[in-house]
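Omission of a single protein chain aside, the complex is shown with its protein chains in their original locations.
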Amino acid sequence: MSHGIQVKRPVFGPRVARIGLYAFLIVSAAFFLLPLLLIISNSLKPLEEIRQGNLLALPVRPTFDAWITAWKSACTGLECGGVRPGLWNSIKIAVPSVAISTLVGALNGYALAQWKSRRANLIMLLVTIGLFIPYQAMLYPTVKILSSMGLFRTYAGIVLVHVIYGLPYTTLLFRNFYVGVPDEISRAARMEGASFLRTFWSVILPISTNILVVVAILQFTGIWNDYLLGLIFAGNDNLPMTVQLTNIVNNARGSVSPNVNMAAAVITAIPTLVVYFLSGRYFVRGIAAGAVKG
Amino acid sequence: MNLRRFTSTISVLGLLAGSNTALAQTVDVQHYWTSSSESKAMNTVADAFKSKGGKWIDSPSADFDAALAAVTSRIAGGEPPSAILMTPNSALRELAGSGQLRDFDDLAAEGGWQKVMSPLVWSKLNVGDHLVALPVGIHAQNWVWYSKPLLEELKIEEPKTFEELFSAADKIKASGRIGIAIGGEPWQEVGILFSSILALGGPDYWNELIVKRSPQALKSPVLPQAFDIFRKVSTYADPASPGRSWNDTTNLVVTGKAGFQFMGDWARGEFLAAGKVAGKDFGCFLTPGEKPSYAILIDVFAFPVNKDEDRIKGQTLLAQSVMDPAVEEQIAEVKGSVPSRTDVDTSKLDVCAQLGAKTLATPGAAVQAAYDALAGDLNGQVTDLATQFWTDKSMTTEAAVESFSKILQSE
Amino acid sequence: MKTWLHRQTFNPDITVAVFFGVVAIFFYGSILWTGYMSLTRSTLIPSYEVIGFDQYVKLFTNYRWLVSCLNMVIFGVLFIVGTLSFGTILAILADRRIQAESLFRTIFLYPLAVSLIVTGLSWRWVLDPVNGLQGLMRNAGWESFTFDWLTNPDRAIYTLVIASIWHSSGLVMVIVLAGLRGVDNDLWKAIRMEGIPLWRAYLQVIFPGMRPVIASCVVLLMSEVIRGYDLVIAMTKGGPGIATEMPAKFAVDFYFARVNLGLASAASIVMLLLSLLMLLPYFYSEFRKRT
Partner (left out) sequence: MSSVSIRQIRKSFAGLTVLDSVDMEIAPGEFVVILGSSGCGKSTLLNVIAGLDDCDSGQILINDVDVSSLEPSQRGLAMVFQSYALFPAMTVRRNLSFGMEIAGTPKAKIAEKVAWAARLLQIEALLDRKPSQLSGGQRQRVAIGRALVRSSSICLFDEPLSNLDAKLRAETRVELKQLHATLKSTMIYVTHDQIEAMTMADRVAIMHKGRVEQFAEPQTVYEKPASLFVAGFIGSPAMNFLKGHLERTRRFKTHDVCLDASSYGFATEPTAPEAILGIRCEDVNVVERGTPDSMPATLAFTELLGADALGWFDCLGQRFSVKLTVDAARTMQKDVGFRFNMSKASFFSAATERRL
């Protein structure tokens, strides 16, 4: 669809209805914002204020102490260094994992879209089932395979695991998109002598920016928020931030500071939130381009 | 090409450049102690270990399920940690049974460890006559904690029986506070049930019922009485109880918003962290019964079989550090547990810890807690039953006892 | 050989084969292994001695498992219907040329960036009867205000529905919005010419045309229902009692804390079969459409 032309839609007639519409939107917006505001406001309270007051009350004496503690001095094991040590590891894991799983998903999706037969449908069915396997059930076999490759608890290993676990999802999204791309474009490239990979790289990928953004965002949130895979496959030198977050929030038999927990949760979520706030527009455009069409 | 090997070789080379010893004594410790008091306790061990020249690699995960997943994965993947913090439960027995754990029989003989541990503790640490776990400290499950100022304010004596406990709770409730603070999570609820059974039946009955699972014990009138008490306790749950964590619940007692709490002695750490003093700000007693009883939960280190020479040496060094009486004493101080060695000086510990140590030393008082005694699945099923009985008020005591018997006889 | 190689220069088959090989090894390998384990008495460490279908018998006589399955159905239906309706309503409103559309859109979408763990924790805090909404209302003087769903065994499951709707309606909104923007303008003209009321236009003309879009939404949401674990753990831990237990949590509990690999594997296999069952209508329509 064209973005330049304002699509004319029938509009609710009476002014009252228009007011009702905005009222509904604003109430919904409040519903959506409530939890975020709650966490931020509580992370700014000193501990006594949390113990005494209501969680929904605004901070009386706002302070960044909890944020500072969460960032660099909350205990996460033997060390008490907050979530800071995991930040670089999380970035180091997420960036290549997202890039590879997205690109490979695009390639697979394109390859599958070239297959237009019952067989292709069957493969799609089998791949979709991959989305429904509880991944705890996959841990043990994955460990066995990776350790036989010598990649268990290495940096390359955790990236590989994220890529493979993400592939059914990314492939599915890209395939749905590429099914809508006219076949003749691929055929034309083939007439020009372009190989399959060349066609994908020079012709298909450049027209996929919108969907690439969508898939990359979804993958980024998934991988950034992962905890269990990082714990098991990353190895001690590469533990992501979420491991520290869990160690702060989730302690079993020790004292609890909710304000630090909330601050740690917010700090860990900042990168994904920023990604959404900055690229929300592309996200919508990408979905409009056909990411999730049947 | 084994990448991992390659990188570790590189890092070992790097270490060699900086250290004098040709072989570092390294341990990679998988544990779940991440709160500040736990961290202090773990640091006690680590400092002792490091001071003897060891190199400590920390692998913490506070999520217990995830920690167990990580351990089994690492063993399966051929990269086991050198030491795992756990409890002597069925997982330990299974790991040991399949030959995954290193035994310390030689060190134990050398150090005369059996003599300085209570027989029950010793038996929990051994699987098939091999010492496969080393204790870091001992907790008991069947404690009751109370707010001293609140009881003094309402002129209530420390209860000696369940009747006194309930009437005290009623008084507190009448004064607008919470009588018994309860965290409505299944494991907290089932703890109360087990404490009731132990208190009413005593240690011998407990061993018949939970450890031997004898059919006679299941027919005893103790069981329905315990369920009745359990149900009675549930009536004191305040509206915010469901899903409340144990430490939030303890905090209610700490701040005097509630009178009593049934909880293991890790709760003591919470009082101490709030700057409270045992005997002055808070009081403690074991669930009241005719005979003293003490349901022990042991924190232990288990040592998976490792192949690297420096890891094996590291394990030995860590074992020695853990069993060091001074270290045990320090851990007890920061974490609220009781030392597992009987030759540790307990005079510096507070009244609650001393009460614990004294009961533990009383012959016949110590029993294993259900969590360790019952196979993982049985304990889980009883937990499911307890929480169902707790929430579903229409379930009769008879029905609960019958389900309970069925579960215990199912394996 | 040379010509064969030449013919491969434009051939997606290799890519598909490699990809499917990886999926087969990791995903189907895992399914096979899980299936195998479900026939054994494995507890913590895999045992390879087959004992038959005992674990399945145990599973289906396990009260908690049955409650979990029932909970999943209740939760799944409410969550999918709720998210679809709410997301669709938001999409319709956002499609009506409103002011600050992108601001609203961002607000509705950001929960997707938040992990389910944090989602669960924050909703737990909001709905906490003492410290959350109910307490706030009561402190403000509305003494009889009661909203204790989180701690009420009959209602707790609805709080999960609320939190998950919060998390996912943004995605549905965007997808449906994209679908609405793709509706041919001539169709809107025809609707106006015929004088069809707006609600009927959406219900009977616009949405039936967007069936595939909605079907993909349902599949996405369904996979969340089946795998739903993080949210439950963070919010209710399955309680009060076992009021909000879910199959995925059951499986994870038995994999690790309950040290019963065999039973957990049986549960995983049953979950997989259930999801296949739920996917069947979708694939049936896919097959019919394409051939």
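Which chain is which? They are A, B and C, in the order written, and residues in each are numbered from 1.
The rule is simple: a contact is a pair of C-beta atoms (placed from the backbone, for glycine too) under 8 Å apart; a residue touches a chain by one contact, two chains touch by 3 or more.
None of these values were measured; they are calculated from a predicted model.
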| item | value |
| --- | --- |
| Contact with the hidden chain (one of A:122, A:185 or A:278) | A:185 |
| Option touching the unshown chain, where A:27, A:95 or A:207 are the choices | A:207 |
| Touching residues on subunit A - with respect to the absent chain | 182, 184-185, 187-194, 198, 202-203, 206-207 |
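Assume only the chains that are shown with their structure count from here on.
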| item | value |
| --- | --- |
| Graph class of chain-chain contacts, one of line, ring, star, complete, other | complete |
| From subunit C, the most remote chain by mean C-alpha position | B |
| Per-residue overlap in subunit B, given as positions that touch at least 2 other chains | 64, 66, 69, 72 |
| Where subunit C touches two or more other chains, by residue | 128, 131, 252, 255 |
| Subunit B to subunit C touching residues, read off their complex | 64-66, 68-69, 72, 75, 89-91, 94-95, 98, 100, 184-186, 238-243, 375-377, 380, 384, 387-388, 390-392 |
| Subunit A contact footprint on subunit B (complex, rising order) | 1-5, 7, 28, 31-39, 42-43, 46, 56-64, 66, 69-70, 72-74, 76-79, 245-248, 251, 255, 266, 269-270, 273-274 |
| Residues of subunit A touching subunit B in the complex | 51, 75-80, 136, 139-140, 143-144, 146-147, 150-154, 156, 227-228, 231-232, 236, 243, 246-256 |
